[in-house]
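Here the structure is laid out as structure tokens; the discussion comes afterwards.
In this view, the complex is presented without one of its protein chains, the others remaining in place.
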Amino acid sequence: MSEQNIYLPYLMTIDKITNEAPGVRTFKLKFQSEEEANAFNFKAGQFGEYSAFGEGESTFCIASSPTRKGYIECTFRETGKVTSGLAALEEGSTMGFRGPFGNTFPMDDWKGKSLVFIAGGIALPPMRCVIQNALDLRENFKDITIVYGAKSVNDLVYKDELKEWAERPDVNLVTTVDPGGETPDWKGEIGFVPTVVEKTAPSPENTIAIVCGPPIMIKFTFPVLEKLGFKDDQIYTTLENRMKCGVGKCGRCNVGKLYVCKDGPVFSKEQLNDIPAEEY
Amino acid sequence: METKYISKNGLNEWFSQIVKSGKRVYAPVEERGKVEFKKVQALSEVAEEYIQTTQSIKSAVFPRAEVLFSYEKENGQVKVEDFNPDTVKETVLWKVHPCDAAGFKPLTAIFNWDYTDKLYNAHLEKTTLVTFSCAKADKSCFCTSVNGGPGNTSGSDVLLTMLPDGGAIVEILTPKGEALVQLAASAFEDDKGEDKSKYLADVPLAFDLEEVRARLATAFDSPVWKEQSERCLGCGACAFVCPTCACFDIQEDAHGSKGKRIRCWDSCGFSLFTLHTSGHNPRAVQSQRWRQRILHKFSYMPDRLSVFGCTGCGRCSRACPVDMNILEHITSITKK
Amino acid sequence: MNNNNSEFEPKIVAFVCNWCTYAGADLTGTSRLKYATNVKIVRFPCTGRIDFMLLLKAFAQGADGVIVSGCHPNDCHYTSGNFHARRRWITFRGLLDFMGIDVSRIQYSWVSAAEGAKWADIVNTTVANIRELGPYTEYQKVADYLDKEDYNG
Partner (left out) sequence: MDKLREKAAALLADGTVTMVLGYEEGTNKPRPLFCHTAEQASKLVYSSQCINNLAVYLTKKEIMGAGKVAIIATIPTLRSILQLSVENQLNEDNLVVITVTDKDEVKQFANFAEIEAYIADFQLKLDGKEQEIITKLEGMSREERFKFWMEEMSHCFKCYACRAACPLCYCTKCIVEENRPQWINPWAAPLANMEWQINRAMHMAGRCTGCGACGDACPVGIPIHLLTRKMMEDLAPEFGFTPGQPSKNGNALSTWKADDKENFIR
């Protein structure tokens, strides 16, 4: 029986590289094998293991939407051994991808509801996948609000896409930068994401809030949402634990008895309440 | 399942047929003051007077370092060569103890949880376990407290229980076991109706497993973890000698344009195990890691895979530089 | 040149300090002195910067001999780099010998920027010695453990 080797990556060609911010890049990847490309499908929220041959693998979410066929995108910051290996690659070179892994945002249950996306820094990528997905099926959702903040104007990622969302009448985009991060002609908000969320005050009526960002931002955003009236089952987030295999075998990503790579990375706040906070 | 008898000469005959068949045979060998599993050619090399090998035999199916795939880079393109199951040789694990054999169940459960692990399965498929019941045990053994026992058959293909006459009761448990027996079918005689339990070691029951599991379900924030793990030095000895620890790391062995992706043993006892690139570490102190070790084996695995991650072999306690005795710790949790 | 090793061309790696030995090697070249081409020179700011592990990495990846050379004592551009290096070499050499690694394949030397001839002589004698000793397969065999078929278990 020739079983499939779950550690063998698909071979991908880097189709396009966009420099989003200092040290942050987006790769647009195409499957080298036609057959694999057609057989591949995934859902919003799933992640993958990206191989820089000679360095190793890194875990990022799939930043593009499943509704946009023929390619997948990932966005990463150059911080460690593998991400530096990835950053050294150019358009046209080969890298590896394993996935899709993990669970998904339950977008089907969100039909007819309003969506509030709250993202910080380089956590916009896991959200962008859902935002693009929602915008491609715009009619399924009532109003869409996006609150996105970064340290400074230059740190904002997907700058051209932010412009696109800003111009759309059916999207309420609020961008902010941390105090001191603004530039003279900056027209967006100035302040940390939790305070801007409080100011934007999205109504919790028939709404789902998706929050992704550094732990500190999540810690201060949850109480704001609660104050605004959001129930725990209306709030979703993704967890980022150390990962190696991505398929529930290497034993390191568990939070209590849940494995972030199998039971996550998407969790509702309700689920987060009964898993030990210190384990992620 | 069929029970037979094999005489002392029958055993010799059977062993030499196994070796002659070209299979690799691993058995406990006394060397350098330790008893470890090693490739053997003759029955005479096999150790006699010992309670337990220092290491388990999980390395036969989950080696301490193995190549997941290799690749070669040429001007921007990459050629990948997958793991080839044919490179795995037929292997017989001779004179394994019931707690080692029982260890294969949790290992198989982890390596086949939803995604199936091609490398592990390729090794397991070609491995046959000839288990010997335990006639002796020591203070660190507690197999009877974790659904096992000195004569337990779980995980074995053939279970032998040695008799005073040098022969043995033979329990043929699986098709693989049957196939191995067929290598020297004439060496086996009909069952002599010996009472197996007369020749088994006495391993007193130390705790009630289900009670342990129930207490652990609410013990996450208990102070017991800090108290128990104060002396723990944070090495990987317990995880690496353990027959059921399956955690691994994935690393890269790259030289110039050629490279291999390696899987190697890892332990939740190390701080690097959960360290994020940002420097944040959900398990920054040793008590959290000791908690993870116990909860994973006695609470998470039964909940998620309906199999316990411990076979009571006691190797972790014997190998620990500071005597972190898991039997003592688990028993004290039931008394809390 | 003994005949059974005639086709064996030893691979030598030289870790040298930039201020003295590397300059000395330049002088060897400008003085038109011939020396064996088997040596691959790696330049370091000082012998104090030569990590002992580099020697092992060289052997593991196919070197048959190693030369480590820098400024004479009291000549160091950084005053004490070579003194530290000397202590490190004394310690490391004792440890390697105790572990059975062939320290005769490692040639330590002081070569100043003016000793072009000494450098040529060191390289030539080292290459001859290593050619005598033959390839260091004993070490390289251990290095490619994961390439062998039945490494697992």
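Here the chain labels run A, B and C in written order, and each chain numbers its own residues starting at 1.
By definition in this document, a contact is a pair of C-beta atoms (placed from the backbone, for glycine too) under 8 Å apart; a residue touches a chain by one contact, two chains touch by 3 or more.
Since the model is a prediction, treat every value here as computed from it, not as a measurement.
*Asks:* Given the contact rule set out at the top, which of the displayed chains would the hidden chain touch in the full complex?
*Replies:* Counted over the whole complex, the chain not pictured touches A, B, C.
*Asks:* Which residue from B:S7, B:T174, B:Q251 or B:T331 sits in contact with the chain not drawn here?
*Replies:* In the full complex, the listed residue that touches the missing chain is B:Q251.
*Asks:* In the full complex, which of B:Q55, B:S70, B:T108 or B:T244 touches the chain missing from this view?
*Replies:* Only one listed residue reaches the unshown chain, and that is B:Q55.
*Asks:* Can you list, in ascending order, the chain B residues touching the missing chain?
*Replies:* 32-34, 36, 54-55, 64-65, 139-140, 230-231, 233-237, 239-241, 249, 251-253, 262, 264-265, 267, 270, 272, 285-286, 317, 319, 321-323, 325, 328
*Asks:* Tell me which stretches of chain C touch the chain missing from the display.
*Replies:* Those residues of chain C that touch the unshown chain are 52-53, 56, 60, 73-74, 80, 83-84, 86-103, 107-110, 118, 122, 138, 142-143, 145-146, 151.
*Asks:* Using the touch rule from the top, list residues of chain A that touch the missing partner.
*Replies:* Residues of chain A in contact with the hidden chain: 80-81, 84.
By definition in this document, only the chains that are shown with their structure count from here on.
*Asks:* Sort the chain contact graph into one of these: line, ring, star, complete or other.
*Replies:* Shape of the chain contacts: a line, open at both ends.
*Asks:* Measuring centre to centre with CA averages, how many angstrom lie between chain A and chain B?
*Replies:* Centre-to-centre distance between chain A and chain B: 39 Å.
*Asks:* Per the centroid of Cα atoms for each chain, what is the distance between chain B and chain C, given in Å?
*Replies:* Taking the average C-alpha coordinate of chain B and of chain C, the gap between them is 45 Å.
*Asks:* Of all residues in chain A, which are in touch with two or more distinct other chains?
*Replies:* Not one residue of chain A touches more than one other chain, so the list is empty.
*Asks:* Tell me, which parts of chain B touch chain A in their complex?
*Replies:* Within the complex, chain B touches chain A at residues 68-69, 71, 73, 76-78, 80, 82-83, 85, 110-111, 113-119, 121-122, 220-221, 246-252, 254, 259, 261, 263, 266, 268, 273-278, 280, 282-283, 288, 292, 295-296, 299-300, 303-304.
*Asks:* Sort out for me which residues of chain A touch chain B in the complex.
*Replies:* 2-9, 11, 51, 53-57, 79-80, 83, 90, 92-94, 96, 215, 240-242, 244-245, 247-252, 254-257, 262, 276, 278-280
*Asks:* So in the complex, which bits of chain B are touching chain C?
*Replies:* Per the touch definition, chain B meets chain C at residues 24, 26, 59-60, 63, 65-67, 87, 89, 91, 123, 253, 255, 260, 262.
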